[in-house]
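A protein chain is absent from this complex, but the other protein chains hold their places.
Chain lettering (A, B and C) follows the sequence in which the chains are written, and residue indices restart at 1 in each chain.
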Amino acid sequence: MTVQIRVRGYHLDVYQHVNNGRYMEFLEEARWEFMDSTGFADRIAALGYAMVVVNININYRRPALLHDLLDVGVRIDRIGNKSASFEQVITRDNGEGEPEVVADASVTFCVMDQRTETAVVLEGELRDVLASVMTEENA
Amino acid sequence: MTVQIRVRGYHLDVYQHVNNGRYMEFLEEARWEFMDSTGFADRIAALGYAMVVVNININYRRPALLHDLLDVGVRIDRIGNKSASFEQVITRDNGEGEPEVVADASVTFCVMDQRTETAVVLEGELRDVLASVMTEENA
Amino acid sequence: MTVQIRVRGYHLDVYQHVNNGRYMEFLEEARWEFMDSTGFADRIAALGYAMVVVNININYRRPALLHDLLDVGVRIDRIGNKSASFEQVITRDNGEGEPEVVADASVTFCVMDQRTETAVVLEGELRDVLASVMTEENA
Partner (left out) sequence: MTVQIRVRGYHLDVYQHVNNGRYMEFLEEARWEFMDSTGFADRIAALGYAMVVVNININYRRPALLHDLLDVGVRIDRIGNKSASFEQVITRDNGEGEPEVVADASVTFCVMDQRTETAVVLEGELRDVLASVMTEENA
(Lines give C-alpha, C1' and ligand atoms only; values in the text may rest on other atoms or scores of the structure.)
Protein backbone atom coordinates (compact mmCIF):
# COMPACT_ATOMS: atom_id res chain seq x y z
CA MET A 1 0.00 0.00 0.00
CA THR A 2 1.18 3.48 -0.82
CA VAL A 3 0.18 7.02 0.14
CA GLN A 4 1.25 10.03 -1.86
CA ILE A 5 2.65 13.18 -0.28
CA ARG A 6 3.63 16.33 -2.11
CA VAL A 7 6.63 18.05 -0.51
CA ARG A 8 5.72 21.57 0.63
CA GLY A 9 7.77 24.48 1.92
CA TYR A 10 6.91 23.71 5.54
CA HIS A 11 8.37 20.18 5.25
CA LEU A 12 11.84 21.56 4.54
CA ASP A 13 14.50 22.76 6.94
CA VAL A 14 17.62 24.90 6.85
CA TYR A 15 19.22 22.53 4.33
CA GLN A 16 16.26 22.92 1.93
CA HIS A 17 15.62 19.18 2.23
CA VAL A 18 12.72 17.44 3.93
CA ASN A 19 13.70 17.39 7.60
CA ASN A 20 14.70 14.03 9.11
CA GLY A 21 11.94 14.23 11.66
CA ARG A 22 9.27 14.96 9.09
CA TYR A 23 9.90 11.55 7.47
CA MET A 24 8.62 9.97 10.67
CA GLU A 25 5.26 11.64 10.05
CA PHE A 26 5.26 10.52 6.41
CA LEU A 27 5.90 6.95 7.56
CA GLU A 28 3.24 7.21 10.25
CA GLU A 29 0.73 8.62 7.76
CA ALA A 30 1.18 5.50 5.61
CA ARG A 31 0.82 3.19 8.61
CA TRP A 32 -2.45 4.92 9.66
CA GLU A 33 -3.79 4.46 6.15
CA PHE A 34 -2.71 0.82 6.26
CA MET A 35 -4.29 0.21 9.65
CA ASP A 36 -7.55 1.87 8.66
CA SER A 37 -8.00 0.51 5.17
CA THR A 38 -7.09 -3.10 6.06
CA GLY A 39 -9.19 -2.98 9.21
CA PHE A 40 -6.05 -4.01 11.09
CA ALA A 41 -6.50 -1.41 13.83
CA ASP A 42 -10.12 -2.44 14.48
CA ARG A 43 -9.36 -6.14 14.34
CA ILE A 44 -6.65 -6.05 16.99
CA ALA A 45 -8.61 -3.56 19.10
CA ALA A 46 -11.50 -6.06 19.10
CA LEU A 47 -9.10 -8.59 20.64
CA GLY A 48 -8.13 -6.09 23.37
CA TYR A 49 -4.76 -5.33 21.83
CA ALA A 50 -2.88 -2.26 20.63
CA MET A 51 0.20 -1.89 18.45
CA VAL A 52 3.32 -0.29 19.93
CA VAL A 53 6.34 0.75 17.84
CA VAL A 54 9.56 -0.32 19.58
CA ASN A 55 12.21 0.44 16.94
CA ILE A 56 12.59 2.49 13.77
CA ASN A 57 15.67 2.04 11.61
CA ILE A 58 15.66 4.54 8.75
CA ASN A 59 18.15 5.10 5.96
CA TYR A 60 18.18 8.52 4.31
CA ARG A 61 19.22 7.77 0.69
CA ARG A 62 18.62 11.03 -1.20
CA PRO A 63 17.27 14.42 -0.13
CA ALA A 64 13.61 15.09 -0.95
CA LEU A 65 13.04 18.56 -2.35
CA LEU A 66 10.26 21.15 -2.70
CA HIS A 67 7.46 19.99 -5.03
CA ASP A 68 8.65 16.35 -5.08
CA LEU A 69 5.83 13.84 -5.22
CA LEU A 70 6.63 11.05 -2.78
CA ASP A 71 5.18 7.56 -2.64
CA VAL A 72 5.31 6.28 0.91
CA GLY A 73 4.94 2.50 0.96
CA VAL A 74 4.04 0.20 3.82
CA ARG A 75 3.76 -3.56 4.14
CA ILE A 76 4.27 -6.10 6.90
CA ASP A 77 7.41 -8.01 6.00
CA ARG A 78 8.03 -10.12 9.10
CA ILE A 79 5.99 -11.75 11.86
CA GLY A 80 8.20 -13.02 14.64
CA ASN A 81 7.49 -14.50 18.05
CA LYS A 82 6.92 -11.31 20.06
CA SER A 83 7.43 -8.66 17.40
CA ALA A 84 6.68 -8.00 13.75
CA SER A 85 7.84 -5.34 11.34
CA PHE A 86 6.76 -3.04 8.59
CA GLU A 87 8.98 -2.37 5.62
CA GLN A 88 8.49 1.22 4.47
CA VAL A 89 10.09 2.61 1.34
CA ILE A 90 9.74 6.23 0.24
CA THR A 91 10.30 6.84 -3.45
CA ARG A 92 10.16 9.97 -5.55
CA ASP A 93 8.40 9.83 -8.87
CA ASN A 94 8.72 13.11 -10.68
CA GLY A 95 7.83 11.54 -13.99
CA GLU A 96 11.42 11.53 -15.14
CA GLY A 97 12.52 7.93 -15.54
CA GLU A 98 12.62 5.38 -12.73
CA PRO A 99 11.38 6.25 -9.26
CA GLU A 100 14.28 6.91 -6.90
CA VAL A 101 14.47 5.69 -3.32
CA VAL A 102 14.54 8.68 -0.98
CA ALA A 103 14.45 6.74 2.28
CA ASP A 104 13.67 3.27 3.55
CA ALA A 105 12.82 2.13 7.01
CA SER A 106 12.14 -0.94 9.05
CA VAL A 107 9.55 -0.30 11.78
CA THR A 108 9.36 -2.97 14.48
CA PHE A 109 6.28 -3.25 16.64
CA CYS A 110 4.93 -5.34 19.48
CA VAL A 111 1.32 -6.00 20.32
CA MET A 112 0.31 -4.94 23.78
CA ASP A 113 -2.46 -6.46 25.85
CA GLN A 114 -4.32 -3.35 27.01
CA ARG A 115 -5.40 -4.98 30.28
CA THR A 116 -1.97 -6.18 31.40
CA GLU A 117 0.10 -3.60 29.46
CA THR A 118 2.58 -6.27 28.43
CA ALA A 119 3.66 -7.44 25.00
CA VAL A 120 1.99 -10.68 23.96
CA VAL A 121 3.24 -13.62 21.92
CA LEU A 122 2.05 -13.33 18.32
CA GLU A 123 0.04 -16.54 18.21
CA GLY A 124 -3.49 -17.84 17.68
CA GLU A 125 -6.14 -15.44 16.39
CA LEU A 126 -3.80 -12.45 16.64
CA ARG A 127 -1.21 -14.15 14.43
CA ASP A 128 -3.97 -15.06 11.96
CA VAL A 129 -4.99 -11.40 11.71
CA LEU A 130 -1.39 -10.32 11.14
CA ALA A 131 -0.82 -13.04 8.55
CA SER A 132 -4.00 -12.23 6.65
CA VAL A 133 -3.19 -8.50 6.58
CA MET A 134 0.34 -9.35 5.44
CA THR A 135 -0.89 -11.64 2.68
CA GLU A 136 -3.65 -9.38 1.37
CA GLU A 137 -1.36 -6.43 1.11
CA ASN A 138 1.45 -8.35 -0.52
CA ALA A 139 -0.84 -10.14 -2.97
CA MET B 1 6.97 35.59 32.13
CA THR B 2 9.32 34.65 29.35
CA VAL B 3 10.77 31.45 27.93
CA GLN B 4 13.84 31.40 25.73
CA ILE B 5 14.06 29.42 22.52
CA ARG B 6 17.11 29.13 20.30
CA VAL B 7 16.17 28.90 16.61
CA ARG B 8 17.43 25.63 15.11
CA GLY B 9 17.61 24.31 11.55
CA TYR B 10 14.46 22.22 11.98
CA HIS B 11 12.41 25.32 12.90
CA LEU B 12 13.01 26.85 9.46
CA ASP B 13 11.20 26.27 6.20
CA VAL B 14 11.86 26.82 2.50
CA TYR B 15 12.18 30.57 3.08
CA GLN B 16 14.92 30.02 5.68
CA HIS B 17 12.73 31.73 8.26
CA VAL B 18 11.00 30.16 11.24
CA ASN B 19 7.83 28.64 9.78
CA ASN B 20 4.53 30.34 10.61
CA GLY B 21 3.17 27.19 12.19
CA ARG B 22 6.19 26.74 14.42
CA TYR B 23 5.43 30.03 16.17
CA MET B 24 2.25 28.43 17.48
CA GLU B 25 4.40 25.89 19.33
CA PHE B 26 6.67 28.63 20.65
CA LEU B 27 3.61 30.48 21.98
CA GLU B 28 2.16 27.28 23.43
CA GLU B 29 5.48 26.45 25.11
CA ALA B 30 5.35 29.78 26.92
CA ARG B 31 1.72 29.23 27.96
CA TRP B 32 2.54 25.76 29.38
CA GLU B 33 5.37 27.29 31.39
CA PHE B 34 3.00 30.01 32.59
CA MET B 35 0.27 27.56 33.55
CA ASP B 36 2.69 25.28 35.40
CA SER B 37 4.79 27.84 37.20
CA THR B 38 1.87 30.00 38.36
CA GLY B 39 -0.14 26.96 39.39
CA PHE B 40 -2.89 28.29 37.09
CA ALA B 41 -3.51 24.89 35.45
CA ASP B 42 -3.85 23.10 38.78
CA ARG B 43 -5.98 25.82 40.33
CA ILE B 44 -8.63 25.80 37.62
CA ALA B 45 -8.50 21.99 37.34
CA ALA B 46 -9.29 21.84 41.08
CA LEU B 47 -12.46 23.83 40.31
CA GLY B 48 -13.43 21.33 37.58
CA TYR B 49 -12.48 23.65 34.74
CA ALA B 50 -10.19 23.57 31.73
CA MET B 51 -8.88 26.31 29.47
CA VAL B 52 -9.82 26.27 25.79
CA VAL B 53 -8.20 28.54 23.20
CA VAL B 54 -10.85 30.00 20.88
CA ASN B 55 -8.87 32.56 18.86
CA ILE B 56 -5.28 33.36 17.99
CA ASN B 57 -4.46 36.59 16.20
CA ILE B 58 -0.76 36.73 15.34
CA ASN B 59 1.27 39.40 13.56
CA TYR B 60 4.49 38.33 11.91
CA ARG B 61 6.73 41.42 12.19
CA ARG B 62 10.21 40.22 11.18
CA PRO B 63 11.58 36.84 10.12
CA ALA B 64 13.37 34.84 12.81
CA LEU B 65 16.57 33.26 11.56
CA LEU B 66 18.88 30.35 12.37
CA HIS B 67 20.69 30.78 15.73
CA ASP B 68 18.42 33.66 16.85
CA LEU B 69 17.71 33.64 20.57
CA LEU B 70 14.01 34.36 21.04
CA ASP B 71 12.24 35.54 24.15
CA VAL B 72 8.66 34.35 24.12
CA GLY B 73 6.56 36.35 26.55
CA VAL B 74 3.18 35.60 28.04
CA ARG B 75 0.85 37.49 30.35
CA ILE B 76 -2.89 37.73 30.87
CA ASP B 77 -3.91 41.15 29.62
CA ARG B 78 -7.71 40.97 29.72
CA ILE B 79 -10.40 39.23 31.75
CA GLY B 80 -13.80 39.62 30.18
CA ASN B 81 -17.21 38.18 30.93
CA LYS B 82 -16.89 34.83 29.19
CA SER B 83 -13.38 35.03 27.77
CA ALA B 84 -9.94 36.30 28.68
CA SER B 85 -6.77 36.74 26.71
CA PHE B 86 -3.03 36.32 26.79
CA GLU B 87 -0.75 38.87 25.22
CA GLN B 88 2.30 37.13 23.79
CA VAL B 89 5.23 38.98 22.30
CA ILE B 90 8.22 37.26 20.73
CA THR B 91 11.40 39.31 20.65
CA ARG B 92 14.86 38.60 19.40
CA ASP B 93 17.80 39.54 21.50
CA ASN B 94 21.06 38.81 19.75
CA GLY B 95 22.96 41.13 22.03
CA GLU B 96 23.17 43.84 19.40
CA GLY B 97 21.19 46.81 20.62
CA GLU B 98 17.48 46.81 21.44
CA PRO B 99 15.45 43.59 21.27
CA GLU B 100 13.33 43.51 18.10
CA VAL B 101 9.76 42.29 17.96
CA VAL B 102 9.57 39.20 15.74
CA ALA B 103 5.89 38.45 16.29
CA ASP B 104 3.09 39.35 18.64
CA ALA B 105 -0.13 37.55 19.31
CA SER B 106 -3.36 37.84 21.21
CA VAL B 107 -4.63 34.45 22.40
CA THR B 108 -8.25 34.38 23.55
CA PHE B 109 -9.48 31.58 25.75
CA CYS B 110 -12.65 30.45 27.48
CA VAL B 111 -12.92 28.35 30.57
CA MET B 112 -14.88 25.15 30.12
CA ASP B 113 -16.81 23.34 32.80
CA GLN B 114 -15.60 19.78 32.29
CA ARG B 115 -18.89 18.29 33.45
CA THR B 116 -21.19 20.28 31.18
CA GLU B 117 -18.62 21.01 28.44
CA THR B 118 -19.81 24.58 28.17
CA ALA B 119 -17.98 27.85 28.63
CA VAL B 120 -18.60 29.43 32.00
CA VAL B 121 -18.92 33.04 33.08
CA LEU B 122 -15.62 34.25 34.56
CA GLU B 123 -16.94 35.10 38.01
CA GLY B 124 -16.50 34.19 41.66
CA GLU B 125 -13.57 32.00 42.66
CA LEU B 126 -12.56 31.41 39.05
CA ARG B 127 -12.29 35.14 38.40
CA ASP B 128 -10.27 35.54 41.57
CA VAL B 129 -7.77 32.92 40.36
CA LEU B 130 -7.48 34.63 36.97
CA ALA B 131 -7.08 38.04 38.56
CA SER B 132 -4.43 36.85 41.01
CA VAL B 133 -2.43 35.16 38.25
CA MET B 134 -2.74 38.29 36.15
CA THR B 135 -1.58 40.53 38.96
CA GLU B 136 1.33 38.39 40.15
CA GLU B 137 2.73 38.06 36.68
CA ASN B 138 2.35 41.72 35.84
CA ALA B 139 3.79 42.85 39.16
CA MET C 1 -10.39 25.41 -3.71
CA THR C 2 -10.27 22.72 -1.07
CA VAL C 3 -7.81 20.10 0.11
CA GLN C 4 -8.83 17.11 2.18
CA ILE C 5 -6.96 15.98 5.26
CA ARG C 6 -7.74 12.93 7.34
CA VAL C 7 -7.03 13.49 11.04
CA ARG C 8 -4.42 11.02 12.29
CA GLY C 9 -3.13 10.16 15.74
CA TYR C 10 -0.02 12.31 15.33
CA HIS C 11 -2.16 15.43 14.69
CA LEU C 12 -3.69 15.24 18.16
CA ASP C 13 -2.33 16.50 21.46
CA VAL C 14 -2.93 15.90 25.15
CA TYR C 15 -6.55 17.04 24.78
CA GLN C 16 -7.18 14.44 22.04
CA HIS C 17 -8.03 17.26 19.66
CA VAL C 18 -6.05 18.45 16.66
CA ASN C 19 -3.38 20.73 18.16
CA ASN C 20 -3.74 24.48 17.56
CA GLY C 21 -0.39 24.64 15.83
CA ARG C 22 -1.19 21.80 13.48
CA TYR C 23 -4.03 23.84 11.96
CA MET C 24 -1.40 26.26 10.68
CA GLU C 25 0.07 23.43 8.61
CA PHE C 26 -3.37 22.43 7.35
CA LEU C 27 -3.98 26.03 6.25
CA GLU C 28 -0.53 26.25 4.67
CA GLU C 29 -1.06 22.95 2.83
CA ALA C 30 -4.18 24.44 1.21
CA ARG C 31 -2.35 27.64 0.28
CA TRP C 32 0.49 25.68 -1.38
CA GLU C 33 -2.07 23.72 -3.39
CA PHE C 34 -3.74 27.01 -4.34
CA MET C 35 -0.47 28.67 -5.33
CA ASP C 36 0.66 25.68 -7.39
CA SER C 37 -2.57 24.80 -9.14
CA THR C 38 -3.51 28.38 -10.04
CA GLY C 39 0.02 29.15 -11.15
CA PHE C 40 -0.08 32.06 -8.69
CA ALA C 41 3.36 31.29 -7.23
CA ASP C 42 5.02 31.12 -10.64
CA ARG C 43 3.25 34.19 -11.96
CA ILE C 44 4.37 36.48 -9.13
CA ALA C 45 7.86 34.92 -9.09
CA ALA C 46 8.15 35.82 -12.79
CA LEU C 47 7.51 39.43 -11.78
CA GLY C 48 10.30 39.26 -9.17
CA TYR C 49 7.90 39.09 -6.24
CA ALA C 50 7.24 36.76 -3.33
CA MET C 51 4.30 36.46 -0.97
CA VAL C 52 4.82 37.10 2.75
CA VAL C 53 2.20 36.30 5.41
CA VAL C 54 1.94 39.17 7.88
CA ASN C 55 -1.10 38.18 9.98
CA ILE C 56 -3.15 35.09 10.76
CA ASN C 57 -6.38 35.44 12.67
CA ILE C 58 -7.87 32.02 13.43
CA ASN C 59 -11.04 31.04 15.26
CA TYR C 60 -11.19 27.56 16.74
CA ARG C 61 -14.90 26.64 16.53
CA ARG C 62 -15.06 22.94 17.32
CA PRO C 63 -12.41 20.35 18.13
CA ALA C 64 -11.34 18.09 15.26
CA LEU C 65 -11.02 14.46 16.30
CA LEU C 66 -9.23 11.30 15.24
CA HIS C 67 -10.44 9.97 11.87
CA ASP C 68 -12.28 13.21 10.98
CA LEU C 69 -12.16 14.05 7.30
CA LEU C 70 -11.45 17.79 7.01
CA ASP C 71 -12.00 20.04 4.03
CA VAL C 72 -9.55 22.92 4.15
CA GLY C 73 -10.71 25.75 1.91
CA VAL C 74 -8.78 28.67 0.53
CA ARG C 75 -9.75 31.67 -1.56
CA ILE C 76 -8.58 35.25 -1.93
CA ASP C 77 -11.32 37.40 -0.46
CA ARG C 78 -9.76 40.86 -0.43
CA ILE C 79 -7.19 42.83 -2.45
CA GLY C 80 -6.24 46.07 -0.74
CA ASN C 81 -3.63 48.69 -1.44
CA LYS C 82 -0.57 47.05 0.11
CA SER C 83 -2.03 43.79 1.39
CA ALA C 84 -4.52 41.13 0.42
CA SER C 85 -6.07 38.23 2.29
CA PHE C 86 -7.08 34.62 2.05
CA GLU C 87 -10.24 33.38 3.68
CA GLN C 88 -9.70 29.83 4.89
CA VAL C 89 -12.48 27.72 6.37
CA ILE C 90 -11.94 24.20 7.72
CA THR C 91 -15.04 22.04 7.79
CA ARG C 92 -15.62 18.48 8.88
CA ASP C 93 -17.72 16.25 6.71
CA ASN C 94 -18.18 12.87 8.31
CA GLY C 95 -21.14 12.07 6.10
CA GLU C 96 -23.60 12.79 8.90
CA GLY C 97 -25.66 15.79 7.87
CA GLU C 98 -24.30 19.26 7.20
CA PRO C 99 -20.57 19.92 7.26
CA GLU C 100 -19.56 21.67 10.49
CA VAL C 101 -17.08 24.51 10.72
CA VAL C 102 -14.06 23.41 12.76
CA ALA C 103 -12.00 26.56 12.30
CA ASP C 104 -11.88 29.63 10.11
CA ALA C 105 -9.03 31.98 9.46
CA SER C 106 -8.14 35.18 7.72
CA VAL C 107 -4.58 35.15 6.40
CA THR C 108 -3.21 38.54 5.37
CA PHE C 109 -0.22 38.77 3.07
CA CYS C 110 1.95 41.38 1.41
CA VAL C 111 3.88 41.02 -1.80
CA MET C 112 7.60 41.61 -1.45
CA ASP C 113 9.90 42.86 -4.15
CA GLN C 114 12.77 40.38 -3.89
CA ARG C 115 15.36 42.95 -5.00
CA THR C 116 14.44 45.68 -2.53
CA GLU C 117 12.90 43.40 0.14
CA THR C 118 10.07 45.85 0.64
CA ALA C 119 6.32 45.39 0.30
CA VAL C 120 4.98 46.77 -2.95
CA VAL C 121 1.69 48.46 -3.80
CA LEU C 122 -0.73 45.96 -5.33
CA GLU C 123 -1.17 47.68 -8.69
CA GLY C 124 -0.59 47.13 -12.40
CA GLU C 125 0.26 43.64 -13.63
CA LEU C 126 0.59 42.29 -10.09
CA ARG C 127 -2.94 43.41 -9.23
CA ASP C 128 -4.20 41.86 -12.46
CA VAL C 129 -2.66 38.52 -11.49
CA LEU C 130 -4.22 38.69 -8.03
CA ALA C 131 -7.59 39.68 -9.44
CA SER C 132 -7.60 36.91 -12.04
CA VAL C 133 -6.66 34.27 -9.46
CA MET C 134 -9.35 35.62 -7.15
CA THR C 135 -11.98 35.54 -9.87
CA GLU C 136 -11.16 32.11 -11.30
CA GLU C 137 -11.23 30.51 -7.90
CA ASN C 138 -14.46 32.16 -6.84
CA ALA C 139 -16.16 31.44 -10.16
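To be clear about the criterion, contacts are C-beta pairs under 8 Å (C-beta built on N, C-alpha and C of every residue); 3 or more make two chains touch, one makes a residue touch a chain.
As the structure is a computational prediction, the values presented were derived from the model and not from experiment.
J.: Footprint of the hidden chain on chain A, which residues?
T.: 19-22, 24-25, 28, 52-60
J.: Even though one chain is hidden, which residues of chain B still touch it in the full complex?
T.: Missing-chain contacts on chain B: residues 6, 8-10, 25, 28-29, 32-33, 36, 67.
J.: At which residues does chain C meet the chain that is not included here?
T.: 9-16, 19-21, 66
Definition applied: only the chains that are shown with their structure count from here on.
J.: Quick one: which chain's Cα centre is the longest way from chain A's?
T.: B
J.: Select the chain whose centre, defined as the mean of its C-alpha atoms, is least distant from the mean of all protein C-alpha atoms.
T.: Answer for the innermost chain: C.
J.: With chain centres taken as the means of their Cα atoms, state the distance from chain A to chain C in Å.
T.: 29
J.: At what distance in angstrom does the C-alpha mean of chain C lie from that of chain B?
T.: Computed value for the inter-centroid distance: 23 Å.
J.: Taking each residue of chain A in turn, which ones touch at least two of the other chains?
T.: 9-10
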